[in-house]
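Handing you a structure now.
All protein chains but one are shown in place.
Moving on to chain A:
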Amino acid sequence: MKVAVIDYGMGNLHSVLKSIEAVNEVGAEVLLTSDPDVVIRADKVVFPGQGAMPDCMRELNAHGLAEAVRESAATKPFFGICVGAQLLLEHSEEGDTPGLGLFRGEVKRFARGLTDAQGERLKVPHMGWNRVYQTRPHPLFAGVADGERFYFVHSYYFAPAEADLSLAESEYPERFSCIIGRDNVFATQFHTEKSHRAGLQLMKNFLAWDGTV
């Protein structure tokens, strides 16, 4: 089995690669690649992304990878992380950027001046370990407790247009979708590669996943 980790020059992929290797009990060949052909030939695809969405979209196009991402997301087990997940939606408020449009919906910015129920100010970016509440059952949740904490760092969040696209939610201070997916696609706002045991468990489940729900 070949797992392609898409490298389009956005962010540190060292940890993504190492976290997959750390749970690679199935003997998968894990390839860091910017070659669209390698992505298309792979059995599974991991699509990370860091930084600003306009830059990510530009680099994805500059590397000629947008079509390979679309095709992979349509056909095989596919794991999006952070901006790699945001890119799957139609549009982002960040720099008024069109996304790949695989899923209907938007990426929105957290409002300024947020406070929690106690009136304490909430900072943006939303940075740190927050709880992830599973809203739909999914094979990748095996061994992951409902309400488990994962590591987030983002100022923009998913606002999917179809309720069934959201697989899990977090709170800041309102509930927001933090995992989206359908069929063979699973995409997280948080960083699995930085989320200690819980993140590794998700990735381990992905390596074992056949892409059906």
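In this text, a contact is a pair of C-beta atoms (placed from the backbone, for glycine too) under 8 Å apart; a residue touches a chain by one contact, two chains touch by 3 or more; residues count from 1.
Everything that follows uses one rule, which is that contacts and distances are computed from a predicted model.
You can't see one chain of this complex, but its UniProt record names it "Imidazole glycerol phosphate synthase subunit HisF", from the set "Sulfurtransferase complex subunit TusD", "2-hydroxyglutaryl-CoA dehydratase", "DMSO/TMAO reductase YedYZ molybdopterin-dependent catalytic subunit" or "Imidazole glycerol phosphate synthase subunit HisF".
When you scan A:2, A:70, A:108 or A:131 for touch with the missing chain, the hit is A:131.
Considering the full assembly, A:52 is the residue among A:31, A:52 or A:66 that touches the omitted chain.
Counting the whole complex, the residues of chain A in touch with the unshown chain are 11-12, 14-15, 18-19, 22, 50-52, 55, 112, 116-118, 120-131, 149, 151, 153-155, 170-173, 191, 193-196, 199-200.
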